[in-house]
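Take a look at the structure below.
A protein chain is absent from this complex, but the other protein chains hold their places.
Coming up: subunit A.
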Amino acid sequence: MSGPLLDIRGLTIGIPNRNGPPLQIVRDLSFDIMPGEIFGLVGESGSGKSASALALMGLNRRPLTTLEGQALYGGQDLLAMSRRSMRKLRGDRISMIFQEPMTALNPLARIGSQIAEMFVLHRGLSWSDARPKAVEALAAVQVPDPKGRARAYPHQLSGGLRQRVMIAMAMACRPDLLIADEPTTALDVTVQAEVLRLIRELCEREGTAVLLISHDLGVIAQMCQRVGVMANGRLRELRDAKALFTDPRHPYTQGLLAALPRLGSRATEGRHRLADLDMAIDRDAPGFSETYLRPRGEAA
């Protein structure tokens, strides 16, 4: 393991604004992901975590958004890549799974074909060679009866199984990086635990690094080695996971942890009021400028 797998430097994402400078939804975001590492990006809705992930995948482009900065992957800048070379990379070296597998899968194609397509597109296999590989991929994500299930359509599967199918597709080409955007938010806790374990085991086995995006501090704590906390487009704190949860430094992280009803805390702390945060956003500044936290009711 030498340098980082992905090095993001000063990523700034703007939405063009007819009446002024672009609205900056992500500002000067810098972090790196080491090979095989599980890196967590945590934040609330609108913090810019998904926008950043989409930008890395080349799915968030001009003219809808303006991008600044660099995302270096193997010496290439993902943000400056042509659509054509990005398409080659996407799904092969860098792949992504989304929160809602039903909207990410093709409802009219059998799941076996959807997975097999990965091998046809990226490995140049014929369809007849790719189909058995798809069944293997389903077996690797512990789908029961993979051969039979390969013939199923997405609507015939439960939410947990659909997410396993998504993981099978994403991991089919043994990517270097898996971007998982809220992969278990739509799942029940018991199913969530199984899917998270599956992601961790598969990536460990294949040496795949993971960028795990979640609003759930518990999921992040359980899965990640390093964590970045985002709020309003900016990285607020980037730490080793254990350090972040035991000794949060940034007021936003501290507030977020204090606002979380933690299982097991009532026995020691009683039925206390949860920290009541007010995210104050200065809307007059160019873009969403600065977020700061203050106790509710206090003047800005």
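In this section, a contact is a pair of C-beta atoms (placed from the backbone, for glycine too) under 8 Å apart; a residue touches a chain by one contact, two chains touch by 3 or more; residues count from 1.
Methods note: contacts and distances are computed from a predicted model.
Visitor: One chain of this complex is not shown here; going by its UniProt record, which of these names is it: "SRPBCC domain-containing protein", "Cytochrome B", "succinate dehydrogenase" or "Glutathione import ATP-binding protein GsiA"?
Guide: Spelling it out: the chain absent from the display is recorded in UniProt as "Glutathione import ATP-binding protein GsiA".
Visitor: Using the touch definition from the top, which of A:Leu79, A:Val219 or A:Leu235 touches the missing chain?
Guide: A:Val219
Visitor: So which of A:Asp77, A:Glu136, A:Asp188 or A:Glu204 would be touching the chain we can't see?
Guide: That would be A:Asp188, which touches the missing chain.
Visitor: Touching the absent chain in the whole complex: find that residue among A:Asn17, A:Ser85, A:Ser126 or A:Thr246.
Guide: Final answer for the missing-chain contact: A:Thr246.
Visitor: Touching residues of subunit A against the unshown chain: what are they?
Guide: Contact residues on subunit A toward the absent chain are 44-45, 188-193, 196, 215-219, 221-223, 241-242, 245-246, 255-257, 259-268, 271, 273-277, 279, 296.
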